[in-house]
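Structure first, then comments.
A protein chain is absent from this complex, but the other protein chains hold their places.
Chain IDs A, B, C, D and E follow the sequence of writing; residue 1 opens each chain.
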């Protein structure tokens, strides 16, 4: 926590016990506390709202696999050129897939990957929703159904795309720096 | 709750007591339950994460006034052409400002509004962060500081811009319909 | 005519009798003289050319209903974020349709409206012609014919789209301010 | 008048005497009737409104020279890639300037031309107003004043830019074909 | 060689014999030394690499005619608004086709030209590869095969599009000026 995590000078209040415990769990399970959590820690209410949203979205029950959710995270972040999210979630794709090249493909250009038609439909929807949300029409939802997704899956795809369009912008706005550990993971 | 709120067919489980109470409070204070809450209500965990984030962001303590946060909401949604958010938050700008035309200006083009240099800086940052997040650099943060914003304010501006970039995309992806009541409010 | 209608300091010559009579008719029929006419009134030749074009286009005989022409006006102005035209023609859509929400939909995002396939084809053509005129090809005209439009209708759609791409730019360039009356009309 | 001027099949009513006279005058002065006039001639009211607007704008009194107005016409049409207007007005720039290369520069890229700072300011404004009208702010008008333009000149620049954004779109929408004569003129 | 060919002040070493001979051959065959060669002549190794690439690409064996390669050159340069390449290769299209209007069409908007479906497919691929290379997918290559191109032809189309995306950028970056002779050629 000594080096600069964002470009902002924010108050750094003493962490509460729940947050300390949460961070200890991160250390234990991930070997680090992701910097995004440290960035939000200046206000524990904001931190809690962020982790609740994140954990439900990326780790909760869904018709999308965890890998698929991470693929969306990285494909969206690639369009938005988000250094923080590409680093952290690129590592996650490498790890969850056991396929380091897949992580690179998501970072660089998902259209160069050899994907199933299900996953291609998912990522093309993610790209359109990221680039021109105003142009999404019923045909776009139908294309997801035709690729085998349920309406609940569509909600989850939409929420994941939307969440990273948020996260990418917070990270860009405050110049959030990812933990160095991510770069070497699962190469 | 009888008419269609989104284009998706989602499970509609019985609402828990906490949610019922929350919706009753909405009815009491706003005269309606905003459709976005009904849309999320298919999964109470998601609903809670959403309302926690939203209430902290838009109603919590901040160096930004509530009106300024709503102005950001609408200016971002105008760029993304989000029918739901423009309707709901356009009404909020009209209401909080007591100036119906200001609401229209935010919906239509914030650059046509006669704003203070503080608010113009805030909305120009919002526009850039929405349109080209990858191009935000230190000069952009400095422009906000020069306009009188603290680093904590910058976090709040960033979070609000980012949140509506998320919300706009959820709404677009599922074709979320705003409550009819908004249209007539505070005209 | 006392407050500022545009950002320009233009000569304000005495109005001729024909113009005075025209403005009196506006007052009588609309309850106001639209500011765009006052803006052009510094040169009666320009005013005449503008009103001749406008009246033929928006009020003359056509296979398009007056409401459809106003829908085009607003959908184009929404892409161009024109405060003047969205305000004035948004009111016209509300008035002609008797459906205030339709006006809002055209202002905010025509793709969120529940339109006939005829009107959707018309507005998709309007959007493409506005955004990338160089890419219009025969297939685009054919799509209009397939939606039931005659070649003469295509001329009228094209002219209306084109006219508001002009008007939006005059208004933007001179910061034209709409009459306050529009905001409350037909809500 | 035998070959196809547009892609549309429009009624071709007998021309009235005034129109015949006008076309005869074109033949006499220009050696041809510009196809745009023939295209509008299916409806003499539309033709009149078009020529009234055009003649006032391009030939009427103004602080802009006729060449400057034609330079705007071509620079705008270059951004919009309008075959008709680039052909007809490219010829006009060559003719009025006596400098065939200047015509080519306007068609290809006005930024490659060696222009006075006045003309560069004028064309940069034209480009911004064409490409992102919603982003025009007072600073843009002030830049024109700083380059020596009066407020009346700004109106004329705005009107010319706007007019060709209209004309380019009519031509694109109906696939208007320029008279072959233009190509060889003033080379 | 006396007037300015680029905006850069580069060393002008004595030309070697091979280069002198090459330039003499240009004079003889073309009546001039194209300025692009003079621009590269400050370093004969760079000049050689450029001419080797260029001559193979534009003059070597290929399933594409020389005219088709020049059409690609101009269509790409039109998107990139490259004054040098539009001038030089626009002349080449006029010359090789014996159709001056075809040259203008490629400069102004290839979509306004009356092309075979083969050539339209070729230029649509060129436009997409120029504008959004990251979005090229197998369907785009297949569209070329369906239009009658072999895989080797696809390589040649790709290489030509790519080469002019390079050349356009060198010319833009250094403000390269075309030989005046091109403007009058084959009109």
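Descriptive notes on the structure:
Operating definition for what follows: a contact is a pair of C-beta atoms (placed from the backbone, for glycine too) under 8 Å apart; a residue touches a chain by one contact, two chains touch by 3 or more.
What you see is a predicted model; the values in this text were computed from it and never measured.
In the whole complex the chain that is left out makes contact with A, B, D, E. Only one of the listed residues, A:44, A:104 or A:140, touches the absent chain: A:104.
Those residues of chain E that touch the chain absent from the view are 7-11, 42, 45-46, 48-50, 52-53, 56, 60, 80-82, 125, 129-130, 133-134, 136, 138, 141, 151-152, 154-155, 157-159, 161-163, 165-170, 172-175. Panel shows chain D; residues 109, 111 of it touch the chain omitted from the view. As for the chain not pictured, it touches chain A at residues 78, 81-83, 86-87, 100-101, 104-105, 107-109, 112, 175, 180, 183-184, 187.
Basically, only the chains that are shown with their structure count from here on.
Rounded to a whole number, the gap between the C-alpha centres of chain C and chain D is 22 angstrom.
Residue positions of chain E touching 2 or more other chains: 109, 111. Contact topology of the protein chains: irregular, matching none of line, ring, star or complete.
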